[in-house]
Structures are given as C-alpha cells and as structure tokens.
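Here the complex is missing one protein chain, while the rest keep their positions.
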C-alpha cells in the first residue's frame, strides 16, 4: 500500500524489536469482546485510475460554475480567483503543516496570518482580527456569544436581513447559554428601525445587522449602531469583506464586532465549504475574542518574529472557561484570502466592488424589464437583488438550467412570504453578454 | 500590468537616475528607419477571466484522452501518470530554475538529473545516460550523428520498423553531414535480416533498430547487433523505456547506444510535446555523447555534491566542434520521468509492462474477432499491434469518435502499402470494459 | 555564517500604483458606484492594502512557505494530531470543477454527484465507527463535539430530563470541556488513574441523574486503550448517561474495534487526522459526528438522504439541533476523505491502524531507556514520554522540542496531556518509514545524552531555524496584532 511504507520484513523486525510476535500482541488492552470480528463492510479499494474515473463520473453530474453561468449567491459568490492562489496554497510547506505551535518552524504560516489579520482589520475598519473562524455562520454565532459574555445580557436582536442560514447557526450556538434571539422583520428588505426599537433593551447583548443583507439590500448600519449603543448593547455587523473596497467599513459606521463570510476573497465555492469566517473587533475587546491570534515579537537575537499570542483565551489553556471551543480553524482559506488581497491589492479590491455593483445594477435593469418581473424591494442594493417572478421560481431555475444558467436562489425555502422571489447575485465575472443571455433565457422560461 | 512592477513614478525616477528623459532616449542606437512606426497588429489583450473562457473554448474542441477512450500510440501513449508528479514539478524551485550552471544553488535539479541518469541506465541496461534530448526523434538523430562521427562512416542502415516520424527527423539531421540513410524493408512487420545484410558494410556507421517497432512488433535486436558489429558498425536501439520493466534491455542484447521516446514515463501527451528524448550509451562512448551530463563530486568541505560535467563536449565550450548543438533540453520532463520511476519503482514498472501487454493481447484477440478484421503481422507484439480492416481506417476512426473512442492510427499516411491498416495501442489504463466497448463499436463501425 | 532569513511582510513590498490583478474593462453602461449607490454607503478612501506585482506575490509567499516545516518536508510527530501523509490524489479530486466550482445552493437535481458523495461518505463513516447515522456538517473536531453534546442535550430534554453536568477526564483535550461548556453544561473533571485510564470508582461516584454525558477519548490521550471501556459505557447507560467518544484518535482502531460496538452513543471524526485531509497550517478540517439511532432525530440539518436513485437534502427535521455552518459541511474535505477511504478499502484501513500502532510502539521501545514513559506499553498509535528526568538536568520538554527543530524534525506535542509532567506526546503515524523513525529516535537519544553532557546546546536551540526562540511574554504583554506602516523618517 503506497501510503504505508512498512514492508512485511520491516514489520517483523520492528515487532521483534518491541518484543511482540504480531501486531495483535500490541492490541492486548482491547477487550476481546470489543473487537470487530469481521472486516469493515466498505466498498472495495480502487486503484488510482479507477478512482479517478469514479470521481469524475460523480463530479460530472453536478452543474458547476465552470460549465454554467452562475447567478447564485446567498452568502457565497462566484467571484474571480486569481491563478496564483491555488499554486501557492498547494505548496506542501503550507498545506501540510499544523497550527503553528512551534513558531520557530512555522514562521511562514504565522506571517501569513499576521498579514491576514492586518488585511481584515483594514477592510472592516476594525482594530484587530483573528486568524479565522469556520465560516460566516459560526463566526456570527461566536460574535453573539462573545457579546453575551461581555455584557452578561440574555438576548440578541437580529435584523430580518441577516442571512437565514447564518441565523440558524446562531440559534444552534445560542441553545447552550439559553440566549434569546429576537428577530426584527424586514418587510421592505431592510431593518425596520421602528420595529427594532422596542426590542433593544437593557437585556440586549447585541444588535446584529448584515449589510448588504440576505436580500442584497444595504442597511443603515449607523442607525442600528445608535440603537444598540443607546441601550448599552454591542453592534455586531455581518459584512462580506470582498465588498469593502467600495462600501463604507462597518468600523467607520460604529460596529463593535464585524463578522462575515470571507469566501469571496479567493476561496473556491466547493459546495459551500470550507469557507472563511471573518472575525474582527475593537481593540478593547481583543482579550475576549474567540480563535487564534498572531502577534509580532522578537527572537533571542532581536530579530522580528511572530507567535500565537493571547492564548489564555483559548481552549487548550482555559478549557471550560475559554472564549470559544474552536481549535482547528480554516487557516488555509485565510491564506487564500491573504494571497487574494495581496493580489487584488488596493486598486483591485475597489475594482472588484465597482464591477460587481455595476453589473448587478445592469442585470437588475435587464431582468426587471422581462415581462412580469419586478424588483421586490426598493432599497439600494450592491451585488445581489431580489426579483419577484410571475411563475414559481423553483420551476424557473430548473428551466434556466437547460440554458446552462444557474439563475438564482428561490427564496421560498427561506421565507414562505417570499415564495415568488428569486435572489440573483452578480459578480465582476459576469459579462454583459451573459447577463443579456440570462434576460433572454428568463423571458423564454417565463413565456 | 501585473507582470511589470515599475509604476510610472518609478519609471520616472529610474530614468532620472540613468540620466534619460524617456525610454526613447535609451533606444537611440536603433536606427530611426528601423523602428516600427505602428503598434503590433495583435488581437487585444484579454483579462484573465476572458482568457480562460477563450482557451477553455479552444480546448473544448479537442477530443482528449480524458473525454475519450484512447487507443492511439505511434510513439506516445496514454500511460497512467501518478498524482504526485504534477504536484512536484509544479514547485517553483524546480520549474522556474535555469540549467544548473551555478551548482551550489542548483543541487535540487542536479540531484534529480543524477537520479534520472541512473534510472535510464538501469532501465536500458547501459552504463551511462545523458540528462535528456528533446524527444525520441531528435534523440535518434543525435545517435546516428554520434555513430557517424565516432566511426567516420557515411551511411546508416535503418530497420523498416523504425518509427517513420523519427526516421524523418534523422533524415533532417543527416542532411548537413550528408549521411546516407539506407532503409531495410519490413514486409512481415520486422527487420528483414536477409535484406539488411548486403546494406551493412564498412561504410555503415550504425544499424538502427526499434523494438517494439512502429508496428508494435518485437525485433530480434541481438541479430541486428551481430550484423552491425560484424561490420564494425554501432548498434543503435530505439526503445520505449516504460516497457523495460518487462522487456529485455537493449544493453543486454548488444546495443552501443540506446535512444527512445520517454513520454511513457509520466510525461503528459500534450499534443506531442514536450516529450522526453532518452539517450544512453556504453561507458567508453561517454565523451562523444550529446547533451548534458551530471556527475558526482565533493565540495570544499568534503560533502557530496553534483555538477554538470564533461562540458567540453558541449556547444558553450566547444562551439562548432561540439558533439551536438543542444543547449536547452527537456529537464522538467526528465524530472517527471524521475518521479515516475521513483513512484512506480522496481515492482511498478514490471506491473505496468505486464498489464499493458496483457491488455494489448486481450484487445488483439477481441478485435481480430470482429468480422473482416485481422492482425496484419504474425510477429510477437508488446502493447501495440497492427490491424487490417475491411474498410478505410480513416473513416472507421471517424465513426469511432462518435462512441468517444480514439480507435487508433490509420497507417496510410505513413506507408501507402498499409493503407488498410490501423495501429492500435493498449496501455495498462485500458480496462476490459473499454476494450470490449471498442470491439463492439468497431463491429458497428464496420457493419 | 547563516544567511539572514527572509523577513518581509507583503505590506513592505508595496509600491503605490503597482498591481498584481487582471480584471476586465467594465462592459456595462454605468460603472461608477457613486452613480449607483447613496454616498453614505461608500468607502471614502480605498483601503490601505498592498500594491505589488504578481511576481512579488509568488516570490513572497513561496519564500514564506520555506520558513515552515510541513509533513511534506519534515517528520512531524505531533501527538494527537495524526500528521500523516496527505495524498496528492485527494487534492486532485477535490479540485475537479464538478466539486470545487459547485455553488451550495445549486438545485438538488443538479447537485446529484456532490450529494451522492456525501451520502456514501456518511455511510462509510457510520460503518467504520459502528454508528447508525452520521452528519458531515461539523467543520472540525471541536464543532463535532459541540454538535454531539447538543444532540445529547436535546435528547435528554426530549425525554423531559434536565441534566446539567458532563463528566470529562482530566486527560481530555481542551476542546472537550470547552465545547461542553458552550453547550450549556457544567463540566466536571474526573481524575485519571496513574496509568491514565478512567478511574472507575471516581466515575461511579460522579454518575448521578444530573449527569448528561460522559465524554472520553479513545484511545485516551496517553495513547492507551481503556481496558474497561465496556464496563464504562455500561455503567453510564445504567444511569441514563450518554457516552461520547472523542474520535481524534480513531487512527488507532480502524477495523479493529468500533465506538458503536463499545457502547458509545456519539462519536466525532477528525477527517483531518484519520482520513488524511491536510491540516492546512491550522485548518480547514472536518469533524463529522456519528450517533446511535436514538440520537438520529437530533442530527444537524439538513441531512443528506437517498430515495431510490435521488439524493436530497432533508430539511424536515423538527428535532434537529439546527445548523452548525451555513451550508452542508466542509465539502472539499469530504471529497478528500472519501477519496482516501475508496483508495484504502477495508483491508487498507485496518493496515493503517496496525502500522500506526506498530510504529508508535517501536518508537516507545527505542526511547524507553532514555526518557520516562508516562505509562508502560504497549501503546496504541502514540506514546507519551515524560522529560522529567531531563527536567532535573535543567532541560524541559520545550527545550527538547526546540532542539529537535535543529536536528531536522518537527516537535512532538508538549505539555499535553496535562496529567503528564513535561509531556512529550509522539505520534509517528503509519505513513512514516522505519528509517525516519530510527533517525528521529537517534535524535531523541542524542538529545537525552546532550541533556547530561552539554545541556547548553539544547537550551540554545533552535539555531538553524529562520528565527530563534521567540519572546512570548512580550507578544502577549503589548499585543501587536496588525502591521502598522512605520512613520516616515524625517
């Protein structure tokens, strides 16, 4: 077996060295009753060629964003991934290393995380960022738990525009601490401030708002922040960092904690995972943050070096009292993001934002011109918007598949009141031709 | 432009430093009359996304060996390429380095070449091998020129089974030295020794024989060698090294020089290039070999190290008197072969040979059972064989394409006498199912 | 004369106006965001990000990578982390466009390949662990733990029981108490016996109707199989206590014994340990969780189901604990793990554990004369040594770890488990050759000798790494967590 170097002869010699007759002699502590008496019932081993055949056949059944024109969003997007990223993350020194617990032999990873933290802080307009959380959903959940433990308050107020998939994760994490989630409706696609006001009280640990929100609309973050802060609650903002070359930073608008799904920063779609949970905060909150942090220091010779720091927040030191249970995070995705941001840089991130919003607005114009189609909400949007369709969106997207178009996300599964709605995302990758083709195909699908 | 780091400001500063007002000032030596007065007429630059679209569209027009079942051979074959190879050759330290002229900073390349030379020598049964020649064709040409310059004799005798594409390359290289090529027919698919005998004389520099030959048949190398040696000529053998886990080595059968196309050793098909020209010889011929050689030595501290050696054979030292004009070779393909041989190893290369020949024989049985089809030659073959078809092979392969089968190489273009013949290659990758499918599709195509 | 190691940050390569990206011209009429969006939503200044060329990017990160040790370049005997070889075919398969470029909200009918793979993988994991159902959603071991404990919580609540405590041995990994605490439980730490096994009397004493679960690692964090595991799970069940197995050490028992057969109710998998998905410098991993039938209704949702030939995501799970991630799990890692399981087959997986155990015992044997054993062997897949002998000579486990870096090896886990003084936890894995193990043991023995004869060389280590020992205190005292542009001179 190519992954197991010991040859029968070596096995014999090694057994002799340890004084065992066979591996069985080493398994003596396992109660015989507990032993599995048969081989595992697994499909037969496949040689590499056969395996490739098998997996290509499986992959071939999927409508991917290479073979189809993708207008799907809802949290992750078909943004462009520059070619250097995959080459760099494929370097074994990066992807086969563990968490940098021995910093002297891990400066590569540590430095990239330090760069990542700096980039995320700059993009979000916050003071500090951690080394990553699993994904946007769990990042949001951690933020709410953090606000809870900082304030000791038992409730969190969530704007209706928060991604419902993320909201579900918050609910899961809220179960243990019995945190009550209070949802503010968004009948017009954005936070209804009047509806929110009575819910934000001295029991409120955090007000959570996402912008652009699940429906694509831009929220009034500042107003939400004022509401939160007036009640002594924290403002948690969920934002997509790839938009923040163009959009005002949550930090500048009053956020105490910024989280978000960072997949747009060079992380492949990969059927929804692994993604990249972004987590940033104000400096004064740093000792209560979840996850790893890398800090600069010096070595014995006075040379600059980097280490995992403030580890007393973490589970391996603080155990039951840790700020979070996270251990393994998504370091390699953070590396993708680091290389992405380095590659796009100051100008490129602005350009990605400009192109995405420009094309999204063009697409909205084209699609709302399709007979029977309208924009569901009037609020300004960024790269994603909600269409109202005259026919069931589920059936429409199935028809669009025939034209090799992934036309959008039907919203019924997320909100029954929006069962006639389709969420359409447009990134900088979509060309005018593709958008025009989509409009034509939609016209036909609705005819 | 992402490949040109100088910003306008840096350009200005650098121009100022060199005392020039503009780049134009640096181009003063170019006669104004000689300047191109217009921009180059090239298609417009494409952004990375658009470029990918464009090239995917082009690549999508090709019937490749992933989307089709490939029975094409004729010198290069669809052998299996283990997954580690592409990962390793993609390491920048390997693929972005130059020829290892500074050995202290190139031990990675030098060591892999040293390993490669050792592996090729072992596979071919020869004493030494060089660091590579462009491909099997030019390797053979170099061998013939080398024999010519070693013996001073003006002719080379080529067995009819030598790959006609390679023979053409020999002819090109033979033009300068006005070497006469004498072809021995192969009416039964193998060298006609009686026809060869009168051609091999004191004017003969080399007898060239390929085994398995172009038609797939195994040649009597030993007999050819006796003929050559009796006349004081060298025996040059062309062999496919991937077969040599199973087949007797040319060295053992009397070869003085062994060449061959090494593509089977882990080099992608890539529409025929880059390939890997293998070149091995007896020790006493080493100082007349073409191409680079790596040798072991020690450094100042007595540690083992490797260098390019015997360079006085080469063009950069010996210029017009060099053993060859080759400079750039195919080092990265040699690295692929090195990793391939390391991965397959002693057992694996035997296994590849066993499986290839087993499947080829099965395929021959199945295909000759198709009505109207027969084996063209009776001689033993290895992984490739020549079928006689009852309908024009060109049309048959076109039909087979519809079943996603690349059915073989029609031989008409190579030899009008074989215009009813199809050359079929079968590697270890082909499954029984695929072969059975081929037989069924062929039956249908001929119906 | 060591060359000073590469010391740049990407920000320090920046030059205003330099670019490394390629984006198309805008092909739609209006392109200025100011014309499309209200001003208050716009960022007034572009972000202060690096401005570099593509070569800058490639060279910078290539050079940074060279400052790392990885499994690809070094033996990495980091205990509990199962730093085995990450097969290249896994990487290739995860990058097939039909997997890598799949949007998670693609209509089900157009995601059948991805869903089928998930369904098959969940089935294989269930068989391997002897569990009835598996959720692939947790993103890592710790999240698997959280999911598992939350399912136990939901189960008890559904039974009308409000148990408040979870028992965890003092040898447990930090995530065990941390996850349990997040799930809303009081964590009660149990003392281990001298040999690291669960103290049955202590367990018995703590098992009351307020205990929701007992959480244990198997083999335990000393690399030992709990000899009385069947009694333990029985004792727990007798008190209505659910038993959770931390499956981080599953690499020891593939095809040998199964958590489900041992009586465990829940068990998580670390695909990034046992099933060869790469650690990535800290992640991503994947931490599927398997359960017995009685917990199945509580699995995270959605659940991948198969009806006839069709695969689907089942959201109609009223008892589910909910979602842990926005989508379905770390699919990219699932592809790798599935590829690995299909590569190995049943015999292959069994052989993994046999050889992992053999390698660990071999190392233990070679080192037992030179270091103290935490517990006498045989061990399972890893062995925990103690440097207490060396400590008396002034050489700590940390010092030994640093010296190993100089000798060309990554270090064992140190100071874990907490119950072993000066712990050095060594997990060789089955993918390392005897030659490598011998070289490593030689180095360890050399260090043991140096501790006696020339400890300073150990205390001065590392000297050949890109940096020498780093000032952790300074890092924590005045945290510098982001790069700040140095003030312009003058």
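Note that the chains take the letters A, B and C in the order they are written out, and that residue 1 is the start of every chain.
Convention: a contact is a pair of C-beta atoms (placed from the backbone, for glycine too) under 8 Å apart; a residue touches a chain by one contact, two chains touch by 3 or more.
None of these values were measured; they are calculated from a predicted model.
Although it is not drawn, the missing chain touches A, B, C when the whole complex is taken into account. When the missing chain is restored to the complex, the residue among B:258, B:294 or B:421 that touches it is B:294. From the options A:48, A:104 or A:240, the residue with contact to the unseen chain in the full assembly is A:48.
The hidden chain makes contact, of the residues B:154, B:268 or B:437, with B:268. Chain A meets the missing chain through residues 1-5, 7-10, 46-50, 83-84, 86-87, 92-93. Remark: the residues of chain C touching the chain excluded from display are 1-3, 13, 15, 18, 22, 53-56, 58-59, 62-63, 66, 71-74, 85, 87-88, 343, 406-408, 431-435, 463-464.
One rule holds in what follows: only the chains that are shown with their structure count from here on.
Spacing of chain A relative to chain C, judged by their CA centroids, is 19 angstrom. Between the Cα centres of chain A and chain B there is a gap of 47 Å. Contacts with at least two other chains are made by residues 48-50, 83, 87, 92 of chain B.
Annotation for chain C: residues touching 2 or more other chains are 17-24, 52, 54, 56, 58, 62, 87, 89, 91-92.
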